[in-house]
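In this view, the complex is presented without one of its protein chains, the others remaining in place.
Let's turn to subunit A:
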Amino acid sequence: MSAKTVIILGALSGIAEATARVHAARGDRLVLVARHPERLAVLQTDLVARGASRCETIVLDLASEPAPDRRLAEMIGQAGGNLDVAYVFYGVLGDQHADERDLAAARSAMQVNFLSAAVWCLAVANVIESQNSGVLIAISSVAGDRGRQSNYIYGAAKAGLTTLVEGIAHRLAKGKARALAIRMGFVDTPMTAHVEKKGALWSKPDGIAQKLVALADRPRGVKPYLPWIWRPIMSIIRFVPPAIFHRTKL
């Protein structure tokens, strides 16, 4: 397989880094985008040492970028040509409880998780549609499948993102470009480090990263679950009638 050009929006998350390593190990060209310059530099040296044939870093606040389409074109130019894979990884978990009272915080969480991510997805869609090749992979969440008291602000934004990417997939279906919204279950990363005593449903980011890259290579489905075990779990959770659901603490 020849080297691919891979753009990672929100490159500093645990899963994003694990995914970048899978690409690096096979010599792909990487463009890492995130806010923190020193941390990006730390990733860059590592990924080059692990085999990335190129690794560019771009310091950018993705959530408040006014012109994503222009910035994306620059990134692709910097990477040297065609866009093969774009991952939209970034997001904030937020604090459901606090955000119910602090509406400014709720607004900014939704701004990051839905509005800004959606606009970047649209920008990527335009590029891969006109190339008639390339894959958009947006990281969504099982939290978007049903509103639950413990995380519905986050969940609602992810539901929006899933629907948006589903629409992009529909739009691209006649050509060769593809779009996927990954409905991710719990992954053991720093974003979730505070959740006590991990159960059997927690996945290690390395395993998830391998699967993401496999999907980027051979896109299948429109909004797959990762890991797969969440498909049966969520189909049960979705079908529990409200009268029963409302009695749970989920």
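Just so we're on the same page, contacts are C-beta pairs under 8 Å (C-beta built on N, C-alpha and C of every residue); 3 or more make two chains touch, one makes a residue touch a chain; residues count from 1.
Heads up, the rule we're going with is that contacts and distances are computed from a predicted model.
Protein name for the hidden chain, per its UniProt entry and selected from "Carbon monoxide dehydrogenase small chain", "Ectoine/hydroxyectoine ABC transporter permease subunit EhuC", "Dihydroorotase" or "FAD-binding protein": "FAD-binding protein".
Touch with the chain omitted from the figure is made, among A:26, A:39 or A:148, by A:39.
Of the options A:26, A:50 or A:231, the residue whose C-beta touches the omitted chain is A:50. Subunit A residues in contact with the hidden partner, per the touch definition given at the top, are 14, 17, 38-39, 42-43, 45-46, 49-50, 190-191, 193-198.
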